[in-house]
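Note that one protein chain is taken out, while the other chains of the complex remain in position.
The block that comes next holds chain A.
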Amino acid sequence: MPFSAPPPASGEPFVLSASLDNARHLSSLLRAVHFQDHATCFATASGLRVTVEDAKCIQANAFIQAEIFQEFAVQEESVMFRINLSVLLDCLTIFGTSSLPGTSTALRMCYRGYGYPLMLFLEEGGVVTVCKINTQEPEELLDFDFCSTKVVNKIILQSEGLREAFAELDMTSEVLQITMSPDKPYFRLSTFGNAGSAHLDYPRDSDLMEAFHCNQTQTNRYKISLLKPSTKALALSCKVSIRTDAQGFLSLQYMIRNEDGQICFVE
């Protein structure tokens, strides 16, 4: 049952207020991008976007659209703040992370605006927890300028196909080489580690392949340490889309289905 927050003392409306019957719908998505302590939250009437960056080389975004919430209201055009994601996750999962059938934690989130803390009201089984998390100045976020119109190669795979591969990647290799091509080997993951090189090929007519749109043969190498954080999102997702543009920028998009069957995206 949604928890109704007490009215704000000064009569100011909250610039962001949201209710969610099952806090896990939010916490599991945030965990998928939790590879740094800090995140930037950006809310508009369409929903919430949580961004995490590392070393100006990699950016992860979790999108939770307004329809996932039972109530979602943003008073200004957009609301943005920086917050400690580890603390936020500890608060959202205050009643534990194991899901007992029939029990869920109800969440109400309120934010009064610049300079105010983010307030969370969580309720499970009659026990109420109130959290006040300090917010910070939002930092400038990277804009990779990755445009869907400039995509050169695109593959959509069922996640279960990639999960094992990513779990078994040779971590002694500094790079992960991704080859995408309209010709053989179509889609290849390669590592070059201490024991030797390993190649994992996915044929274009494989059952796991949902879509295959490769126009050009591209082989790009990426620092494997930058890709490791994405395994969290991969673990939660049912489908993943892999796209590269002319410059070799890699965009991984994960489709995540929650307990109620609703769909959210993490990229």
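The definition used in the following text is that a contact is a pair of C-beta atoms (placed from the backbone, for glycine too) under 8 Å apart; a residue touches a chain by one contact, two chains touch by 3 or more; residues count from 1.
Definition applied: contacts and distances are computed from a predicted model.
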item	value
Name of the absent chain as recorded in UniProt (options "SERTA domain-containing protein", "Pyruvate dehydrogenase E1 component subunit beta", "Auxin-responsive protein IAA27" or "Checkpoint protein HUS1")	"Checkpoint protein HUS1"
Selected from A:Ala66, A:Ile94 or A:Leu208 as touching the chain missing from the view	A:Ile94
Contact with the hidden chain (one of A:Ala45, A:Val127, A:Ala211 or A:Cys238)	A:Val127
Positions on chain A where the hidden chain makes contact	84, 86-87, 90-91, 93-96, 124-134
